[in-house]
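Part of the complex only, each chain left as placed.
Chain naming follows the written order as A and B, and within any one chain the residues start at number 1.
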Amino acid sequence: MEGLMTLWASTGIANFHYQQLIMIAVGFGLLYLAIAKKFEPLLLLPIGFGAVLTNIPVAGFSDPGGLLYYVYHIGIDTGVFPLLIFMGVGAMTDFGALIANPKMLLLGAAAQTGIFATLFGAILLNLIPGFEFTLADASAIAIIGGADGPTAIFLASRLAPDLLGAIAVAAYSYMALVPIIQPPIMKALTNKEERKIVMEQLRPVSQREKIIFPLMVLVISLLLLPEATPLVGMFCLGNLMRECGVVDRLSKTAQNELINIVTIALGLAVGSKLSAEAFLTVETLGILALGAVAFGIGTACGVLMAKLMCKLSGGKINPLIGAAGVSAVPMAARVVNKVGLEANPHNFLLMHAMGPNVAGVLGSAVAAGILLALVSP
Amino acid sequence: MENNLGALLFEAANLLLIGMGVVFIFLTILIFLIKLMSSLVGKNAPTPAAPVATPNINRNTGKSAQDKKVVAAISAAVHQYRQDNK
């Protein structure tokens, strides 16, 4: 009978705190969003599963010696996993559209306003009792506006590890919600004539330009903003492997097996930060609200900058493509294409939106570098 | 606390100015460098040997090899038919 008591004492039922049950429900909610709603399933499925596992009592997944403990400390504490993901994303990214039309970089820059503006929001939330965001916290939250998952995870792991779970979930959720968040803002800031603008076809880009591009980005980055080089550098390495044509087998592995393995592990590790103590706080609500604000401001500033460029270029630029500057590759570019088609069924903006879209990835990596340089945890 | 908030807001304003400044400077330099680079190497360089195209090319080869086979098979069949109908 003693054994029976020991066993009962070790069941989940006898050990659950209600907060853990809530967090397991949150985990299942993320799984639902990933599977049924197809919200960034590659990340949200392992994150949701990790959230369930980490909240199981007795099993100790995130205690020293547990699986998620190892995965988190090896992969996220060190920053290795987000950097490997960034290398893989670099190996998957084609900068052709941006090299053909480099002015698009301005749109990728403008959309980063969402990040820095959100800093104020995070600090002002401290006026509400219960919120006590430091500048480091505010910076980690604001990077959600960069619409780039690995950048957000990397910065949060450096500046606000306790908020990492909520920040990652917010970042990926809003990236999945781009088709819902962006169109109203895009339509509010543009008129139908602007949305109808058809852009000139892009010139083809030579392989040599594509090879030199990542090296050039690396050089500017190491001269101006070395703090950004972990992110920018690994991204450029991936892109160089893709374009140089002499290491195709490495590039293929970086884009497939390596990024897949790291994605599973990264997702589980992020999920392991969705513990009840860290997530069931009023701060999580603040993070979710601020993330939406950051996305909105970023989209708006991108569109407004594109409107300005439209004016200055004599109407050659469709202002919609500014929305793609937040990154969220390739979702935001697809949304631009869709809204453009609604206004003019012959207006295919996808390739033109890819320029600001990949520019947004660089822009938010640069923004992250600035925050790393100026804000200490 | 209020005081602290003011200080934080001031720092945030500072970050906004410097941050957006550096982002724009960084990406504007990149614009000029891309243009410079393209003018130096882009126009003369051959169009990319489109790595993605390679499998397509192979596939086409495959197809045309197949087409040839089909044509050969048909020639044979038609030849046979002619023989039979003589």
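Assume a contact is a pair of C-beta atoms (placed from the backbone, for glycine too) under 8 Å apart; a residue touches a chain by one contact, two chains touch by 3 or more.
Because the structure is a prediction, the values reported are computed rather than measured.
Participant: What stoichiometry does the whole assembly in this file have, expressed with the labels used here?
Facilitator: Whole-complex stoichiometry in this structure file: A x3, B x3.
By definition in this document, only the chains that are shown with their structure count from here on.
Participant: Report, in whole Å, the distance between the mean C-alpha point of chain A and the mean C-alpha point of chain B.
Facilitator: Distance between chain centres: 22 Å.
Participant: Which residues, counting only chain B, touch chain A once they are in their complex?
Facilitator: 1, 5, 8-9, 11-13, 15-16, 18-20, 22-31, 33-35, 37-38, 41-42, 45-49, 51
Participant: Taking the complex as given, what residues does chain A use to touch chain B?
Facilitator: 98-99, 102-103, 105-106, 108-109, 112-113, 115-117, 119-120, 123-124, 126-127, 135, 138-139, 204-210, 212-213, 216-217, 220-221, 224-225, 245, 248, 359, 362-363, 366-367, 370-371, 374-375
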